[in-house]
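Here it is, the structure in full.
One chain of protein is taken out of this complex; the other chains stay put.
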Amino acid sequence: MSADPHYTLYHPRWYRRRVSVWWWLQKRSYTAFVLRELTSVFVAFFAVVYLWQLRALTQGPEAYGQFLARLTTPLFLALDTVAFLFVLFHAITWFNLTPKAMVVRLRGKRVPDWLILSLNYAAWLVLSGAVAFVLLRE
Amino acid sequence: MPSSVVLTVARYRPERESEPTFQTYEIPFRKDWVVLDALNHVKDSLDGSLSFRWSCRMGVCGSCGMKVNGTPKLTCATFLSDYMLGPIRVEPLDYFPVVRDLVVDLTDFMRKLKQVKPWIIRKEEPPGEGEYLQTPDQLDAYKQFSMCINCMLCYSACPIYGLEPSFIGPAAIALAQRYNMDSRDQGAAERLKILSEHDGMWQCTFVGECTKVCPKHVDPAGAIQQYKLTGATNWVKSLLLPWGTR
Partner (left out) sequence: MERITPLLWLLFSAGGTVAALLFPVHFFLTGLAFPLGWLEAPSYEFLHRLLTHPVTRLYLFFLISLPLFHWAHRFRYTLYDGLQLKHLTALIAVLCYGAALAGTAMTAYLLWVIS
């Protein structure tokens, strides 16, 4: 018996399977995960749209009018609908995962997950209402 | 209730094949049998060459982890009656090298467990004599993470571990958290340094599969996200108060 623990004369040939580049299509939960991650693209899409709107606002009323008109084209309406659904998917999955990451302990006991979840959705409602109020005030 | 069910079992005999194959066995269907019972029936009565690991047969040792119909499970806790229509596909755990049939090599996993220093680290001995005292609330803070039976189902479910084998993995990070959250431990800073490295906790993208397959409800995904938050707050603190960190 050799003293070197890494050497064995009759070491069996282990089988290592290569992970396919399509690994995320092989299981439903993996596909859902990748879709969840891809929501970030649509989040960025909307950030860029808002940046574009900001630029239009610095350039004057005609530029802003052009921006509004662009958003009514079928291409943008289609893109916006798809992107909006993905952004919703992001919001819902994000809220569902928050209680896992944020564990608050009050007086030694852990605050229950459903409470953290409800607080998130409540904040969502309140903030959405506030934004809508400000933007529709005219 | 059917009288028999088909088991499709992965075979790999390195001495005569270079790739795994499948072999089917027809086994009697018993309402109270688990997949492990079926495998033992195969080994006892049908094909003595089948190799697989098992020990306690009651879900506490973590030896019998395998993939059943594509999902990592403890075969001693997976009832045949959930797969009545069959065939039941039994394969070795993913992302580990297959030694033979359903047996995988555990070296990488064992090494990673040790890496996180899974023991109580003290800077000084506690004052007074006797044992450490701990309230039920202090125990509650880490108890969930201490339930791990090292069955490796979480590694088999984690696609990040599959894509990046150097990733330290869910069980190891949950184990680190088990000690970090233990009131008797003073080694959180040491472990944080180890787990902040490239293949530590930051590789995790919160897929969440590990928590889904864990038979002991350890919730390693939650442990990792909480640890990320701790790591990030520590980083901010070290930035703002460079002299005051533990």
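So that you can tell them apart, the chains are marked A and B in the order they are listed, and the count of residues begins at 1 in each.
Quick note on the criterion: a residue touches a chain if its C-beta (ideal position, glycine included) is under 8 Å from a C-beta of that chain, and two chains touch if they have at least 3 such contacts.
A quick note: this is a predicted structure, and the numbers were derived from the prediction, not measured.
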So which bits of chain A touch the chain we can't see?
19, 21, 24, 34, 37-38, 40-41, 43-44, 46-51, 53-55, 57-58, 60-61, 64-65, 68, 71-72, 76-77, 80-81, 83-84, 87-88, 90-91, 94-95, 123-124, 127-128, 131-132, 134-138
Where chain B meets the left-out chain, the residues are 159-160, 163-164, 196-198, 202, 205, 228, 231-232, 234-236
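Operating definition for what follows: only the chains that are shown with their structure count from here on.
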Between chain A and chain B, what is the separation of their C-alpha centroids in Å?
28
Within their complex, state which residues of chain B touch chain A.
12, 14-15, 18-20, 70, 94-95, 97-100, 105, 135, 137-138, 140-141, 159, 162-163, 205-209, 212, 219, 221-222, 225-226, 228-229
Complex contacts: residues of chain A adjacent to chain B:
12-17, 19, 23-24, 27, 29-30, 33, 37, 97, 100-103, 105, 108-110
